[in-house]
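First the structure, in the form of structure tokens, and then the observations on it.
Complex shown without one protein chain; remaining protein chains in place.
Should a chain be cited, it is by its letter among A and B, assigned in written order, with residues numbered from 1 in that chain.
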Amino acid sequence: MPLFDDLAVSAVVFAIALAGMFVNRKNLVVLLMCIELMLLAVNTSFVAWSAWWGGLSGQVAVFFVLTVAAAEAAIGLALLVVVFRNKRSVDVDTIDTLKG
Amino acid sequence: MLHDYFGVLVFLIVGAVVGAALLVLGFILAPRHADPVKGAAYECGFEAFEDARIPFDVRYYLVAILFIIFDLEIAFFFPWAVALRELGPAAYAAMAVFFAVLVVGFAYEWRRGGLEWE
Partner (left out) sequence: MLSRDIWAAGSEILIGAGSILVLLFEVLARRARPVWAYRTALVSVAVTVFLLAAGSLGRSGVFWHGGLVNDPLSRLLDIAAGVATFLVLVYSRPQLVRHGLERAEHYFLVLTTLLGVLVVDSGGSLLTLYLGLELLALSLYALIAIDRRRPLGAEAAMKYFVLGAMASALLLYAFTFLYGLAGSFRLSVVARALAAHPGSPLTLAAVAFVVVALAFKFGAVPLHFWVPDVYEGAPTAVTLLVGTVPEIASIALFMRLLGLGLGAASGDWGVLLMVASLLSLLVGNLLAVVQLNVRRLLGYSAVGHVGFILLAFQLGGRGGETAAVYYTIVYVFMSAAAFGGLTLLEARGEKSTTLEDLSGLARRDPWMAFFLLCALFSLAGVPPFLGFWAKLIVLRRVIMAHETGLAIFAVVMAVVAAYYYLRVVKSMYFDPPPAPGGDGAAAAAPVPVFSRVWLGINALGLLVLGILPEGLWSACRMAMSHLLR
């Protein structure tokens, strides 16, 4: 059952990425990597379903998701640079000024 | 179904052999003169022999940011180019608009000095 295998891979990757976001308390760059990984898992799932249905729309969606992921990575890195310039650090713990 | 992949196997073997052969030939045939300039930093400004896990200059990130967007926008050109004949002038117009937007974005980052290193 290739569909099941593909979806399982996708689910495992997605779960790893999601867990990474909660387990990682150290580095903001790792958080950005986890976000990318989540989107890659989504893409895997899209391709798997697309192959199962025999249509192309799922694969077209992958194109769009990839593009959005690139834009998201660009904005994330840009924010990272701004945070780093302000705090001289990319530790997750440093962004805790806002509270209450 | 395994023999479908036979070509891949041949490709891997040939690739490995050719790659290794070139390295070995270079090692045997090339003249060798030690020179301090050869070990000096080049291209990206990194030392040639040192730990790979060094902090990167923030400017690399900025270049990466600018690169990654255009890199993936280009991906849209491939399916478009393949299917252009069937799609006709409408697809041509659509891609012209897409490209125009991309060019404006590129002109903007150029104008803003995003492509300057210093």
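We adopt the following convention: a residue touches a chain if its C-beta (ideal position, glycine included) is under 8 Å from a C-beta of that chain, and two chains touch if they have at least 3 such contacts.
This is a predicted model, so every value here is computed, not measured.
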Problem - Residues of subunit A (touch criterion as defined above) contacting the omitted chain - result: 7, 10, 14, 17-18, 21, 28, 31-32, 35, 38-39, 41-42, 45-46, 49, 52-53, 55, 57-58, 61, 64-65, 68, 71-72, 75-76, 78-80, 82-83, 85-87, 95, 97-98, 100
Practice task
Kindly note down the residues of subunit B that lie in touch with the hidden chain.
Solution key: 90, 93-94, 100-101, 104-105, 107-108, 111
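In this text, only the chains that are shown with their structure count from here on.
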Completion exercise
Separation of the C-alpha centres, subunit A versus subunit B, in whole Å, is 22
Fill in the blank from the handout: Seen from subunit B, its contact residues with subunit A in the complex are 58, 61-62, 64-66, 68-69, 71-73, 75-76, 79
Problem - subunit A residues touching subunit B - in the complex, by the definition given at the top - result: 63, 66-67, 69-71, 73-74, 77-78, 80-81, 84-85
